[in-house]
Every structure is written in C-alpha cells, then in structure tokens.
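Notes to accompany the following structure.
Heads up, this is only part of the complex; the chains shown haven't been moved.
All chains are identified by letter, namely A and B, in their written order; residue positions are counted from 1 within each chain.
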C-alpha cells in the first residue's frame, strides 16, 4: 500500500465516522432518509468544504472526488437502517471519532500552510476543518453546537494544529511527525473523554440579560 | 424573445417565488420589514451564492447582476404588504415553487459541469443550488430545515441533477433535453405534493439519547 493510498483510506475513514455522527443525530431528530443522508454529508464534508473555499481550492474536494460524497452517503444510509445496533457500538464510534478529529486537524492545517496561509490563520483553518462538520450538523438540527459547550474537543484540535504549524516552521512537517501530531489529538481527546475534562464555564453572578444588548 | 432573455426571465421567476417563500416564513415569525427582505433574499439567492463560491464564479451572480437582488427585494416587500391575500394563492405559490425547484436544479448542475466539477459532485452542487435557499431561510428562522423533514423535495432536485449529469455524459445537454429535466423535477414535485409522498423515517426503538454522543 502506497503512502497516498494510506492517506486516502485514512481520510475516507474520517469521513465515514463523521457521517455516522451526523446521521445518528438526524435519526434522533426524526429526519427522513434524505435528511439523515444530508446531515451526514454536512457533518462529514462541511469542514473540508469550508477549508477548501478559504484556501481557494475549488471545486472543494467533497465535490471534486466522488469517493468522498459516496462514502458519506453510504455510511449515512447504513446508520439509518442499523442505528439500533449502533447504540451498542458507542465506544467504538467515540474512538473512531477521536481518530477522525486528529486526522482532519492535521490535513486541514497542512493544506492551509501549503496554500500560503500564515501560521496563526492556518491553525484556525485546521481546527475549523476538524470541527466544522459537527457545527454544521448541530446548526441543521437546531442545537447550540455541542462542540461549543462540552469537553475538550475543539481544544484538542487547536492543540494539534498548533503542533503542525510549529513542525512546519521547524521544517519537520514530514509523514512521521504529522502522524505524531494526529496521534496526539487522538490521545488528548480520548483522555478528555475518560477523565471528563471540560473547558471552564464562566460564573454568572449578575443577571446576564443586560449584557446581551451590545450588538443588537 | 431570444433564448438568453427567456432563461433570464425564467431565472428571475425562480428568484421571485423563492423570495416569496422566505418572506412568508419571516412574516409568520414576526420579523420586521428588513428581516422579511433579508430572509427573502437568502431564500432566493442563498443557493446560487453557495454554488458560485464552490465553482469559483466570483463575485456570485447575486451580487454581480443587480436584477437578482432587486427581484428578491421587491418580491419580499410585496409579500410584507400583501401577505393576507397570499394565503389564498397558496396553490399557485406551491406550483411556482416547484417550477423554481426544477429550474434551479438544472441551471445549478449545468453551471457546475461547465466549471469542470465531476459528475457526482455536480449533482450535489445542483441539488444544493435548488434547496440551499430554503435551508438558509429555515436556519435564519430557527427551524430544523423543513426540506430535511418532509416530502419529496430535495430528492426531486437530486433526481433532476442526476438526469442532467447523464444527459451531459451522453452529449445531449441541449436546451430541449434540459427543459425536459427541469420539467421532470417540476412534475415529480407536484405529484409528491398531491400524493403526499415522503421519504421514509427511521423507527426509533432504543432511546436515541445515547446515540448522539459520538461526535463531540
């Protein structure tokens, strides 16, 4: 198996686990088969579409390579039919999701750096690639994005993208080190899940209603 | 009347019916005049803006040709003032909306194919062009997008875009056949409305709450 084949397989694995997460959320919201496929598609490919628009790689990979859309669609249809069994696979899916998070963070940051986005911007783009699909999924199902509320998720992605930018700055952005970066996001996410780590929440002392006003 | 004039008229008709659908939803949500115009604008032009960003036709037609924004704005203002009468025109609007769906599907798919998007991606882009405005409308009015929940709507658009891609592959993407494709979406949508066809919804046996977890 060549490196590029390995990368493609890893990428499509990420697409599949994110599609499964989107489809599960859509099933829980009682969307129809099309809605389940659509939310799966957005969860799997939304982050990458945003990334490609921002770095002007058009048409985005999600539209340029049919294997991406096909993987997302097939996975979502499978979840639609199999979702009762999926509940028992929850731990497996969480682990795969953490792996997808690591992978999308690294590929997103690398692609942004390759497109001449400066380091700080590339970190943000890399993180958005990894969490963008989950944001889209929650917007479509009328939820405040979970990624903004719970646990170390986006923060793990951000840490990974900073690692990639530093490696790139030092001239060490090779396959081995990038795998380490993806693995770090993966492990950080798994530890956060196991230990139930969360980012802090502000204490609300005065009534917050008055604060909202600023921006209409 | 030349072909391009006919196409422009058809396109602007699609813009007007979609603007009317957005403005109606905004009126029902008690938005102010500006909000009604804004949601009308998004419903009418959101799908096309997304399409143009994805195929790198910038600035998008919605900003490059003032007649698009003007048509959407005038229609939305008219709905704002006339909406009680509109309720009686409901069947007319549904038929026009189905016509707009067919038209936007075909033009979206053709533009994507012309921009060298491969066939599968072009079908998705064509479908998104047709349903994107409705998605934006529902996101802005804090609804789970209706297109994801009810009836054969996006599926009709997807069928039409596949038809266009096949015609293109066979070298038959001429005006006559494209009109047939747009007409097919139109008829399929009308039959679905009349027969109350819907895509299937998954049966929820185990508590769905556990399923959500995967992604963040």
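Here is the rule we use: contacts are C-beta pairs under 8 Å (C-beta built on N, C-alpha and C of every residue); 3 or more make two chains touch, one makes a residue touch a chain.
Just so you know, these numbers come straight off a predicted model, no measurement behind them.
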Legend entry - Overall copies of the shared sequence [whole complex; 2 in view]: 3
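Note that in this section only the chains that are shown with their structure count from here on.
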Legend entry - Computed distance of Cα centres, subunit B from subunit A, in Å: 27
Legend entry - subunit B partner contacts - residues on subunit A that touch it in the complex: 17-18, 20-22, 24-36, 38-39, 41, 43, 49, 53, 56, 58-60, 62-66, 69-70, 80-81, 83-84, 86-87, 90, 93-94, 97, 131, 133-134, 137, 139-142, 146-147, 150-151, 153-154
Inset, instruction - Using the touch rule from the top, collect the residues of subunit B that touch subunit A in their complex. - result: 53-56, 112, 115-122, 124-125, 135, 139, 142-145, 147-150, 154-155, 198-202, 204-206, 208-216
